[in-house]
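In this view, the complex is presented without one of its protein chains, the others remaining in place.
Note that the chains take the letters A and B in the order they are written out, and that residue 1 is the start of every chain.
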Amino acid sequence: MQEILSTLPQVLLDGLTLGAIYAVVALGYTMVYGILELINFAHGEIFMAGAFIGTALLFGFVDIGLALNWVTLVLVLIFASLLTGVIGVGIERVAYRPLRTAPKLIPLISAVGISFILQDVVRFVAEYKTGNYIVTGQTIFENKIAIPAFSVGGYEVHASAIKSNTLIVIGIAVLIMIVLDIFVNRTKWGIAMRAVAQDRATAALMGINVNKVISLTFFIGSAIGGATGVLYAQQYATINPFIGFILGLKAFTAAVLGGIGNIRGAMFGGLLIGLLEVFAAANLGILTGGALGAEYKDVFAFIILILVLIFKPAGLFGQAVKEKV
Amino acid sequence: MKKLTSLFSNSRTFQSVLILLIVLCASTSLYLMDKSVTSFLLLLCSFLLLYYTTFSNWIKWGVGALIAFAVIPVAASGGPSQQVYMEVAVMAGIYIAMALGLNIVVGFAGLLDLGFVAFFALGAYVYGIFASPQAQALFQNSSIFPLGGESFWLFIIIGALVAALFGIILGVPVLRVKGDYLAIVTLGFGEIIRIVFNNLDKPVNITNGALGISGIPQPKLFGFTFTQSSHIYFVVLIVLGFVIYAVRRFEDSKLGRSWKAIREDEIASQAMGIPLVKTKLWAFALGASFSGMMGVLFAAKNQFVDPTSFTLLESITILVMVILGGMGSVPGVILGAAIISILNLQILTEITLFLTQNLHVPEVFSPAKMQRLLFGLVLVGIAIYRPQGLIPAKNKTYKIADLKAKLTQKKGKSKETTTSI
């Protein structure tokens, strides 16, 4: 107990950071699923591509002698999200749209294929440019903010430290979520999006350009996924073309946990999974008396996924959907 | 070209001559030359040609078995690369059997399984642990371990059963929910199994962690040890033969029809009295069991297992085989698996070798490294342009005249009996 509590502030902070990243990536899954009923396997790779694009841009900025500061970060975020947004729209156009009437299995297969293509293209480019597909990029905000040790009710709590970047990650992630929430609920296009998600045929009859709305959904989902990739690269510095896969799996779990198609649910699910994972990584060894270590942290998200599917398949906030007979 | 195909489909003499010619040419050149990938491939193509002949099934299977059991091993034995060919053939056989297993799940029952390699890993580790010195470390007081190469034959069945059991354990919760979640859960399961095997060296050393298990015995029978790929080849052929036989039995059975019915329409299937979860579990368990069997074979062939052989890439490789060949089509899946495994094991490495050595192309461009890109393109391309695959699945057809004749015969009989009463 003492041991767990003593590291708690650090665990909470790290968990919140990771959770914010999961939450934003989960948004991409949930938006696409809500509108097309398709698990967009490539979304994790979009996130990864964002991380690489951001890292490449920063390298480029350094090369031309730009100082790395707030302005460059914002520039990189904008560029990377525009680019990943366009990639997302392109993927939908090429690999999903022709399959809209095909049996459900077929677009899933196409999605897996796209995900593999993205992984390998990024790997190739990274390896071609740097000789290694594992890349350590420039990070901008490295300075640490210390939180001193203190004690609560007789328990000693260790000192913890956060990178100033952590605050940026959480801040931007929260900003993205708020803006998206307002967009979906308050704007004309957001309402069109929800209408298409509810009933594509009727929405079309009401004069909504369904294809445009779907493209927009992919653009937004991919753009914020890519931006999160940039944040991830800033936070953890080292990236590789395969980071999107496991992270995507966890983000999808977050989306299921929050009720797939439910945007606020996905945010909540992401934060929860992030916190649980970091908590497990820090304390699994302590809780099991050393039998299981931090290696099993990835297993956690998966077990949560299975449990949710068994007991609450519609998620914590979702509504069960019945097929029309 | 058109003339040629029509000549082929119309004349059995032409068919026999052509196949005989190809088999003869390919096997002699394979026998005489040191290393000739082309003639090896040509020899394998004779199977495909055989499939398209109009002979009866018995003749096709007979000739196919003759080529597989006699012609290929003899032809390959001519040069120093014998074991290379046999190794490729063995791996192709293992992949074909696994792809046929996955085809039950994806092709027949329409359930997307992205972690199929997990069952392969289970089979491999079950044999690996109990038949190698690893078991001694695990059960220090017991004198029966390690079990040794004679137990291999028993473990083929145990591997199948263990894999099937895990298929059911995973399937029971997951198969209740909507189909597309299955893809993501199996994806997770595949990773989890790998992580667990990678870390199960503590608190008790079961899998020896990332180091893997070595010293796994080769199969033994009546004092003979299957040491070479050319020996294992025959074991693989027999197991593969059984797998093909089993798949064809199930395809046109009560169970096979209910798989396909569920794939087409779950609600209508239920209304016809088909229990959804149970039927899906059968598909899951049966597909997994083929994979488990092949895992045992794989462990015995390599004498070593470690978690790196069971990555997501492997699962997707098997999926690509099924999709490329044609979901639900047994000959298609066999073709797809053969193409992809030979591409993987031989053609890509040959091209890479050629490019880097002769043309001095930098290593980063080597096609052997671009498997993911290649597989991704195959998946997307097939999904968009040819979802039915190279050899589309065919429904069994019946001669209407036969059905009619039998029916009138039966009706006649029942009328006779009623009139006699």
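Rule of thumb we're sticking to: contacts are C-beta pairs under 8 Å (C-beta built on N, C-alpha and C of every residue); 3 or more make two chains touch, one makes a residue touch a chain.
To be clear about the criterion, contacts and distances are computed from a predicted model.
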Suppose you had to identify the omitted chain by its UniProt name; would it be "Acyl carrier protein", "NADH-quinone oxidoreductase", "Branched-chain amino acid transport system ATP-binding protein" or "Probable oxaloacetate decarboxylase gamma chain"? "Branched-chain amino acid transport system ATP-binding protein"
Listed residues B:I22, B:V37, B:L276 or B:L313, member touching the removed chain: B:L276
Identify the residues of subunit B touching the omitted chain, counting contacts across the whole complex. 246, 249-250, 252-255, 257-258, 260-261, 263-265, 267-276, 282, 393, 395-398, 400, 403-404, 406-407, 410
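In this text, only the chains that are shown with their structure count from here on.
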Whole-Å gap between the CA centroids of subunit A and subunit B: 36
Partner subunit A, residues of subunit B touching it in the complex: 106, 110, 112, 114, 173-174, 176-181, 183-185, 187-189, 191-192, 195-196, 198-199, 202-203, 267, 312, 316, 319, 323, 327, 364, 370-373, 375-384, 387
Going by the contact rule set out above, which residues of subunit A touch subunit B in the complex? 37-39, 41, 94-95, 98-99, 102-110, 112-121, 123-124, 127-128, 245-246, 249, 252, 256, 290-291, 293, 295-296, 298-299, 301-302, 305-306, 309-310, 313, 323, 325
